[in-house]
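Take a look at this one; I'll ask things after.
As you look at this complex, bear in mind that one protein chain is not there, while each of the others sits in place.
Each chain carries a letter (A, B and C) given by its place in the written order, and its residues are counted from 1.
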Amino acid sequence: MSHNTFGHLFRVTTWGESHGPALGCVVDGCPPGIGLTEADIQPWLDRRRPGQGKFVTQRQEPDAVRILSGVFQDERTDGQVTTGTPISLMIENTDQRSKDYSEIAQAFRPGHADYPYFAKYGVRDYRGGGRSSARETAARVAAGAIARKVIAGVTIRGAVVQIGPHAVDPERIDFDVTGDNPFWAPDPAIVPVWEEHLEKVRKAGSSTGAVVAVEASGVPAGWGAPLYGKLDAELAAALMSINAAKGVEIGAGFASAALSGEENADEMRMGNDGPVFLSNKAGGVLGGISTGQAVTARVAFKPTSSILTPRRTLNEAGEEVELRTKGRHDPCVGIRAVPVVEAMVACVLADAFLRHRAQTGGGAFDPGADRG
Amino acid sequence: MSHNTFGHLFRVTTWGESHGPALGCVVDGCPPGIGLTEADIQPWLDRRRPGQGKFVTQRQEPDAVRILSGVFQDERTDGQVTTGTPISLMIENTDQRSKDYSEIAQAFRPGHADYPYFAKYGVRDYRGGGRSSARETAARVAAGAIARKVIAGVTIRGAVVQIGPHAVDPERIDFDVTGDNPFWAPDPAIVPVWEEHLEKVRKAGSSTGAVVAVEASGVPAGWGAPLYGKLDAELAAALMSINAAKGVEIGAGFASAALSGEENADEMRMGNDGPVFLSNKAGGVLGGISTGQAVTARVAFKPTSSILTPRRTLNEAGEEVELRTKGRHDPCVGIRAVPVVEAMVACVLADAFLRHRAQTGGGAFDPGADRG
Amino acid sequence: MSHNTFGHLFRVTTWGESHGPALGCVVDGCPPGIGLTEADIQPWLDRRRPGQGKFVTQRQEPDAVRILSGVFQDERTDGQVTTGTPISLMIENTDQRSKDYSEIAQAFRPGHADYPYFAKYGVRDYRGGGRSSARETAARVAAGAIARKVIAGVTIRGAVVQIGPHAVDPERIDFDVTGDNPFWAPDPAIVPVWEEHLEKVRKAGSSTGAVVAVEASGVPAGWGAPLYGKLDAELAAALMSINAAKGVEIGAGFASAALSGEENADEMRMGNDGPVFLSNKAGGVLGGISTGQAVTARVAFKPTSSILTPRRTLNEAGEEVELRTKGRHDPCVGIRAVPVVEAMVACVLADAFLRHRAQTGGGAFDPGADRG
Partner (left out) sequence: MSHNTFGHLFRVTTWGESHGPALGCVVDGCPPGIGLTEADIQPWLDRRRPGQGKFVTQRQEPDAVRILSGVFQDERTDGQVTTGTPISLMIENTDQRSKDYSEIAQAFRPGHADYPYFAKYGVRDYRGGGRSSARETAARVAAGAIARKVIAGVTIRGAVVQIGPHAVDPERIDFDVTGDNPFWAPDPAIVPVWEEHLEKVRKAGSSTGAVVAVEASGVPAGWGAPLYGKLDAELAAALMSINAAKGVEIGAGFASAALSGEENADEMRMGNDGPVFLSNKAGGVLGGISTGQAVTARVAFKPTSSILTPRRTLNEAGEEVELRTKGRHDPCVGIRAVPVVEAMVACVLADAFLRHRAQTGGGAFDPGADRG
């Protein structure tokens, strides 16, 4: 059972609401002896942080992470390392702007989790979305930073590949250039197109959806636990659990429905360092187990539901009302989801590595190659 | 940890290989007092059974299910009911055609799980795909039949909505007509198109992918356990765990990336029986919790990897070989996946219902309304 | 998998070391709508707090608990309630006396977890026992305070019934008087005996073991999930997980080995309010399910391992050394275990209640009778 925990052996339990005093997570099952300080986590949080451009929400928070347990700085040696005990991370909420919630306190914002939370629990924290706020993803990103250290030989990179109707040319995707623009775009050519689209959306008080792609290279063959801990099934759950996600595909994904068997089944040859595949329609996963190719996935994000246009809805009393959502909101939540997608993939892979090691001894993969 | 178990409170553990003596599952956590005999399960297995047309594999097995535990026929009363103890189901494998496996015993079939299973475990049951065979889905369908009884007020219906490049017109989808044709097509108009396409594929010794849609109506608002037991995340994992699945989307799914906030956020009004939504882009799930609308999802299936065209691959010795896969194979595995998709949705919903009841008491939903 | 989590539906994940900045826990799965503020938790922590007498450690900490998430004070109503989201509790460590750890930093204290932690993890936080310190039990007591509110109709009371060789007369046990003395003794007659024994132990720089009894009344028939979630098995695990616990028994426990079937099997009659048992050798549990009688258990605690007498041991280099453990230590850890035993029983029962409600709907038990 895992309402607020994900992972089986690399287990992350997150907690916290948008407008509570803090949020955080407990990472349990992390191997001991891995170098870990706040400085290993903070940069990933900084990448996720809002307030970095005019197309993301203006909420300004340092999102400074503190490690409260699970590490030890032995006075006799250099460097702080994980001890194998649970790692508690906390991020204080510093920018809980005092504002008037009277309108959304009553009404259910269309497209938001307001109504089902109220229907389920009979009570809801309406301040900033409460538990359903995207602020919770800061805890995921922090946990992901630790996961990356557990599988230090694996490289995980995300990119936005579609905003609104404007998709990147798949042939031109280059993960090395995503840091050069505010959209995590893997092709500079798309940047002006998206800028224009987002400017239009922003001016209209509207919002737009997006698609994020992610690729993990360096994953050895053998990770994943069929049949119900399949690597692709775990990825699907992890990615679909991100706020606003509505679709997940692995490898060729939905496009594979239109393919023939010849086009789809990746052929194999023997390379200098072992088996190689001549294509990667499978997205690095067959039968739920990694093949040694790059693991690739894509996630669809719906448009931000908070828009300035008045929308018809109900209030808690069941009365019909109109509501327009004022305040600080990203016109495109998909952009800020990139570091979160990466973090979830890191956590799933760290977990799969530990599970693989449990059942089989783990083979030749050396996760500690680059550990700090 | 759940290599071969899915569900948290309605737990299904499946076992069995394609060419072993039998396969089956253990359903744990089922509520007591539900009428259950083999006759409640067998019809769903019959729907899934191969050998029902020229476009599905010719393997002929009765797939007769036996209930080995968990039910009790009290001599003093009428009717056999569940007792709350684990329900063990077994289906014997009767058509394990003695054949020559020498070729695939050596070589990894491209697009199959052969290579990663061998890389992971160092040993693999190469007969008919072993554990990775779609035969295992019989156990899922059997478990799904029990799940349907747990949430008897919910109706779950699947359909094939795309085969190869030929998609059904979304406006014409009618789940009531899927039983009238061998493709689970929700629109008679598409049937001749698919027949022609599949005939061409079959003659070419090739295969084709497909997309399956599923809809669950009667789900009350409140099911789903945020943040890591979100109803849509659980559905994503369950559906992605089906053989050959490569993508899952909820509601508008990938199409939502191109929408504006106005188009995407479903407005609400008050109807005679409570809140109603004016559209269902969300697919019945917001914030990971059901809204009371129909829960809708779509699953992409890749083409069958077993094709007659010779393909380049490796054998266990690492030698480069060519392989063509002879034998009984569906040209389009997506068609037979429909009852499996429905079963997985049923299991996820039964689990969500029990989880909801645990945490909240369950509200007004009466799952036993129609229990046999 | 649950290295640092206990419970299935009422899930408690604890974190923190003796000499880190803080410790705490995340309680997940708590039902919504339960009144909860720090004032509901603090009194239970105060009962557990050391520094309350000369026979318990002189470490002085306020152990002030903070609720960081999972509750909501609706401005529109009175009272703060749980929201169904994870409840994060934190207690800061304020009395981390700067001291010289150089001796135990090297050597493994006999009877302590020092050696196996080092053997397992290759690194250990030697300050005050690190993660294996009894300080962690503060988090358990805090979680137990919430569990008590979930099953408000149940009363859980513990007592010390043996210290060293001196046991309370079972016929004289009265849980109502445990608060009248510093030993949680259920019989005033034993108090001077224990005082004399403990004074002797303290002067000798030695320590002594103890037995704690606990009783939960108000548990309805039907809680417990056979066969591997049996109520008594869950209690055994929970109680054995407490620091220094070496034995657990339910009802007549080890004494039942010497009984005859006639003596052991509790007979039943019909009382005014339903079935009554004429004895309670079973300790309120048959077949792993509660019978409606009081649930009774006893836990054996070994003597504190930290003693002033020099003991032979090894250091991390494998050298043979002698060690005497100076510092603040309870001569009898069993005394302070009473609130922890109660808390663990509360958590197990809250979990069993939620599990029972999930599978069966929960019957007539109204846990909310007295909720704040």
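The definition used in the following text is that a contact is a pair of C-beta atoms (placed from the backbone, for glycine too) under 8 Å apart; a residue touches a chain by one contact, two chains touch by 3 or more.
Keep in mind it's a predicted model, so treat the numbers as computed, not measured.
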item: Residue in contact with the excluded chain [from B:Leu45, B:Val81, B:Ala225 or B:Ala258]; value: B:Val81
item: Contact residue for the chain not shown (choose from C:Val71, C:Ala300 or C:Ile335); value: C:Ala300
item: Residues of chain C in contact with the chain not shown; value: 1-6, 8-9, 14, 108-113, 115-117, 119-122, 131-132, 136, 162-165, 201, 206-211, 221-230, 232-241, 245-270, 275, 278, 281-283, 285-292, 300-307, 309, 311-314, 318-320, 334, 355-356, 359-360
item: Touch list for chain A against the chain that is not drawn; value: 1, 9, 29-32, 84-85, 226, 354-355, 357-362
item: Hidden partner interface residues of chain B, rising order; value: 1, 3-5, 8-9, 11, 13-17, 20-24, 26, 28-29, 32-33, 66, 68-70, 72, 74-76, 81, 83-88, 90, 105, 120-125, 130-131
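In this section, only the chains that are shown with their structure count from here on.
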item: Angle (degrees, nearest 5) of the CA superposition of chain B onto chain C; value: 180
item: Copy pair chain A, chain B: interface residue numbering same or different (half cut); value: same
item: Averaged-CA centre spacing for the pair chain C and chain A, given as whole angstrom; value: 38
item: Distance between chain centroids, defined by C-alpha means - chain B, chain C (Å); value: 45
item: Separation of chain A from chain B, taking each centre as the mean of its C-alpha atoms, in whole Å; value: 27
item: Where chain A touches two or more other chains at once, by residue number; value: 1, 3-5, 8-9, 14, 120-122, 131
